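Take a look at the structure below.
Left out: one protein chain. Kept in place: all the others.
So, subunit A:
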Amino acid sequence: MESGPMSVDSSALDPPAVPEDGANEPKYGGYSRFELELEFVQSLANPQYLNYLASRKFLTNPAFVAYLDYLQYWTRPPYLKYLTFPTATLKMLELLQQEKFRQDIISPDLAMALFSEGMKTAVEWHREG
């Protein structure tokens, strides 16, 4: 989505403040960093979006990889509870830390397989229940 050149410095080192005490922080297009990063980290759960990012060579950009590493703060409290798609988001975030996966997801076949597997699992996991 972002198309400008990126630098390692562009990703902040500390996670953004949780909404309660982040009232006066700077806004980007009307959104806080918390909102944007929450949206982005959950968008990563969509295999097709990952495939798109890979096709735009984002996943081989060292700065972007560093950003993915930084995004791991979503796996911890107090941020964890804001994920509304926790299962897929956490799994994809974990997979994205592996270089092999970052290289492989450029294949539409893999994206498609992840897509159909995810759709299948989403209805099957509670089958016994």
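The criterion applied here is as follows: contacts are C-beta pairs under 8 Å (C-beta built on N, C-alpha and C of every residue); 3 or more make two chains touch, one makes a residue touch a chain; residues count from 1.
One rule holds for everything that comes next: contacts and distances are computed from a predicted model.
Per its UniProt entry, the chain excluded from the display bears the name "Mediator of RNA polymerase II transcription subunit 4", taken from "Vacuolar protein-sorting-associated protein 36", "26S proteasome complex subunit SEM1", "Trafficking protein particle complex subunit" or "Mediator of RNA polymerase II transcription subunit 4". Interface with the hidden chain, as seen from subunit A, comprises residues 1-4, 26-31, 35-36, 39-40, 42-43, 45-49, 72-73, 76-78, 81, 83-89, 118-124, 126-129.
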